[in-house]
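Here the complex is missing one protein chain, while the rest keep their positions.
Our next item is subunit A:
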Amino acid sequence: MEQENHKIKAVSLLRSRICDPKFIFISESPESNYSKLKFMISSSVTEACNNSILLLGPRGSGKNAVLELVIQDLLQEYPDSVSVIRLNGLLHSDDISAFKEIARQLCMEHQLLFSKAASFDDNSQFMVAILKECGLAHKTVIFVLDEFHLFAQGKQRLLYSLLDAMQSITSQAVVLGISCRLDADQLLEKRVRSRFSHRKLLFLPPSIEDSQKLLMHILTLPIDSSFPHAYAVEFNRKVQNIIEDRRFKETLNKYLNVDSSVKHLLRFLFCAVSHMDLQTGFLSRENFEIAFTSIQRQPKLECLRNCSILELQILVCMKRLEVKEQSLCNFNSVMKEYISTLTSERYARHVCLRAFEHLIHRELICFTDNRGQSLSVEFRPVKLLISSAELHQGLRANTSCPPKLLKLMDREG
């Protein structure tokens, strides 16, 4: 029982680390975005001035995680001089929700009573008043606008009001926009853009060396009393061997060539750790191979492998029509091709129609008109969503595909 516990505990620990952004993105280098961001915001706090910064980078590159680390440190260094207001474009992109949320969080920060019945004007005036009072008290309000590009839709009243309030001499505020769009500042209107200082921090995916350091950081167990010493040492030695293995490096490079962001790497590690053998209690290279296979999915090929023979026949007929330069086809023309091409074992029309509808549900084909209600299914134009290569591959992967159909497809290709 005791022996079983520390193996399960090891899996839980590694999974906890993978799911914890604070554990992943620690970097004390002066050149890191963490240090730059902390310096910028600290300067705004100590020098009592306003600032606005954009954090730009692809999804999964750690923008939010680094910012949370910086805010955490600032709250420790300046506990009475910093308050944080967090908004998200997915939730607060309309101005009413945004001002209401600002008022709610400001009330929580300053132990005030929040009124749900307050109107839009009440909330916006309240924000301006609080900013003024905070400025007089030498307190900096940090606004975090996640999904910043979503706030740039519509009339941008929130951004204008917020940045306009910061023009006042007495206010001290920092606006931090986080976005995955590199052109986030181009989305702003002129009146808003003129009030926004164009400081940007780019978050780039880590290099191969940094990724390997990150692997060691995540996957090694601490050599302390929480785990049996011999087990922890052996575990870390095995992890070291896996990371230095040539075949593992090939798999990792193949995986990161598609997407080298940190979040993408974490998904890979999560799958590998989840497949760890609880009998031996150690990670192996096979765990990472299984993780690579299970994450890298080919949905269209999976759909084709699942198709019945009749569905494959319909797809081949559509491909033949496509090769004949027919840009659009519908069920009637496919049936015409089906009748002329397949001379034996033909099914009834309504059976083919249901198989045709199954293909639409699988999204191997789709309607090209937008929600035409007056035409029945037979007459609506459709097109193939798979390429010839995918269809070839799918026919060969399907175990019940008749050889005649494969030959028919080869002739067309």
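Convention: a contact is a pair of C-beta atoms (placed from the backbone, for glycine too) under 8 Å apart; a residue touches a chain by one contact, two chains touch by 3 or more; residues count from 1.
Keep this in mind: contacts and distances are computed from a predicted model.
J.: Name the chain not shown, per its UniProt record: "LAMI_0F14928g1_1", "Probable electron transfer flavoprotein subunit alpha", "Trafficking protein particle complex subunit BET3" or "Origin of replication complex subunit 5 isoform A"?
T.: Of "LAMI_0F14928g1_1", "Probable electron transfer flavoprotein subunit alpha", "Trafficking protein particle complex subunit BET3" or "Origin of replication complex subunit 5 isoform A", the absent chain's UniProt record names it "Origin of replication complex subunit 5 isoform A".
J.: So one chain is hidden, and I want to know which residue out of A:170, A:306 or A:340 touches that hidden chain in the complete assembly.
T.: A:306
J.: Of A:90, A:113, A:230 or A:389, which residue touches the hidden chain?
T.: Residue touching the absent chain, from the options given: A:90.
J.: Out of A:191, A:217 or A:336, which is the one that touches the chain we can't see?
T.: Residue touching the chain left out of view: A:336.
J.: For the chain left off this view, which of A:167, A:225 or A:400 is in contact with it?
T.: Here the residue in touch with the unshown chain is A:400.
J.: Spell out, residue by residue, where the missing chain touches subunit A.
T.: Touching the chain left out of view, subunit A contributes residues 8, 11-12, 15-16, 18-20, 59-60, 64, 88, 90-94, 97, 100-101, 104, 149, 180-181, 263, 266-267, 270-271, 274-275, 294-295, 297, 299-300, 302-303, 305-306, 308-311, 328-330, 332-333, 336, 347-348, 350-351, 354-355, 358, 361-363, 373-376, 378-379, 381, 399-400.
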